[in-house]
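Rather than the whole complex, this shows some of its chains in their spots.
First chain written, first letter: the chains are A and B, and each begins at residue 1.
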Amino acid sequence: MNKGELMKVLEAVRAGKASPAEAMERLKHMPFEDLGFAKVDHHRALRQGFAEVVFGKGKTPGQVAEIVRAMLRAREGRHNILITRADKKIYAVVKRVNGKEARGAKFYPLSGVITIERTRETAGKGTILVVSAGTSDIPVAEEAVLTARMLGNPVEHLYDVGVAGIHRLLDHRMELGEARVIICVAGMEGALPSVVGGLVGVPVIAVPTSTGYGASFGGVAALLGMLNSCASNVTVVNIDNGFGAGCVASCINRI
Amino acid sequence: MNKGELMKVLEAVRAGKASPAEAMERLKHMPFEDLGFAKVDHHRALRQGFAEVVFGKGKTPGQVAEIVRAMLRAREGRHNILITRADKKIYAVVKRVNGKEARGAKFYPLSGVITIERTRETAGKGTILVVSAGTSDIPVAEEAVLTARMLGNPVEHLYDVGVAGIHRLLDHRMELGEARVIICVAGMEGALPSVVGGLVGVPVIAVPTSTGYGASFGGVAALLGMLNSCASNVTVVNIDNGFGAGCVASCINRI
C-alpha cells in the first residue's frame, strides 16, 4: 500500500463514502511498512557518507556495469561509487560505461577496489587513521582506507608497524594522537590493536586478516587475540573485513 | 629527533644560547618514552570518563577494599568508582571502608557490579542506548549500562526485544533513533545487532552473551553471528564483555 492508496481511503472518509470503522477495517489489512513515507531506508547510513557500494565478488562484469550505470543515472545527488572485491575484468567493463565519470574510475589491484569519485565533500569530522602490522595486511588496510575515503572522510595510513619492532609504532605516536578514529589491521597474533589502544583515547576498530599460515587458521588467531584485547577501547569486525571497518569508522566519525 | 639534533641542543646550552630550562622545554616535545614528563598514562582513557575501575574477580574482599581506600584518598579529582564481577562479600567490606562515600556504594547483584558515585558530571555528548534480546542477557546488559553511566554518559535501556518477536523492537524505533551510540546485547543466535544496525545510522556495539545451551557453545554462536552481521555499522566485543562495550561506547560518545 502506498501513499496514494492511503490518501484514497482518507478521502473516502471525508467524502462520507466510508465510515471511520470501515476505513479502519481496511487499514487493518495493509502492510503499514509500505506506506512510502514510513519506509525504512537501509541504505541511508551508507549514503549519508556520500557513497554507494557494490560488492563485486560473485557478480559478472556485466552485472556490475549495469548497477554502476543505474547509479550514475540516479538523480538523488552525486555520490561516490565504491566497488569492492572486484578485478581487472570488472574494471575494464566499468570504465566503458557511458559518461565522463565512469572513465575516471580507478582500480586498486592490491585490494581489488574500484572507486568513482564524484564529490569531494567530507562528512567525517576528524581524521581516520588506518594502521597495519605487516606487508601482507596492506590489501585489507587499503580496502579500509578507500572505503572510509569514499564515505567522505579524511584518511591517513601508517603501514608496517608490527609489535615485534615496537619502536616503529612509537615513532609515530603523534599521528596516533591526532586521529579521531583508528582502524588497526593485523594478522598473525593480532596484537597491534592492544598496543595502539593503550596509546590513545579514541575508538580503535580492529580488523583481523587471514594472512599467516599454520596455526593462524585463516585469521582465527588474530580474531581471538583482538576479541581478548586488554585495551578497553577496542572493538572487532570480521576477518579481512576492511570494508566494514571503514564503514564503522566513518559512522563514528560522522557523529 | 636524531643524534645531530640533540647535539645542537646541547651545544646551544654550552654556548649559553639556551638555558637548561629552554633545552628541557624543547626536549619535552620529543618522543622520549621515559623522561617522566612524557610518561604515557594508560589510565587516561578511562579517567577522562570520570571513573576508576576495579576488576573484582579473583581478588579477595580485602584486596578490593584496599584499592578502593586508595582511590578515595587520591587527590586527583572526584572520580566515580566502578567494581565489576564482584559479589556480596566484596560489597560488605567495601561499604565499611572509611568515609561517607563508601557508605553510598551500591551493589547490583544481577551483574555483580558495585558503584560509588562521586560525581554527576557527564562526559558523553549524547545518549547511549543498551538494547538486549532475552531476560537472561540482562546481567551483561546491566554491566554495560552501569559502566557507561559511571564513565559519565546518559544511558537508556531497552530489554527483552528479541528478533523472534520483531514488533517489540519496532515499537521502540523512536528510542533507537535518538541514541548516539547503541550497545546490543544478545545470546543464542545473536541476530539482534543486525536488525538494530539496519534501523539506525549510528555505531552499534554488539555484545554476545554466554546464555543458551547446546550448540550455543557458551556464546560462540552469538559471537559468530555478530561478526558476520550484514549491517555495516556493527562491531563486536568479547563474549559477556558488558564492561568493554560500555567503555567503547563511552569512548565514542566523548568524541
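Note that in this section a contact is a pair of C-beta atoms (placed from the backbone, for glycine too) under 8 Å apart; a residue touches a chain by one contact, two chains touch by 3 or more.
Every value quoted in this text rests on a predicted model; they were computed, and no experiment measured them.
**Student:** Beyond the 2 chains sitting in the coordinates, how many copies does the whole assembly comprise in total?
**Tutor:** Every protein chain is the same sequence, and the full complex holds 8 of them.
We take it that only the chains that are shown with their structure count from here on.
**Student:** Give, as an integer number of Å, the spacing between the C-alpha centres of subunit B and subunit A.
**Tutor:** 25
**Student:** Would you pull the subunit B residues touching subunit A in the complex into a rising list?
**Tutor:** For this pair, the touching residues of subunit B are 31, 33, 40, 42, 44-46, 48, 125-126, 180-181, 198-203, 205, 223, 227-228, 232-239, 243-244, 247-248, 251-252, 255.
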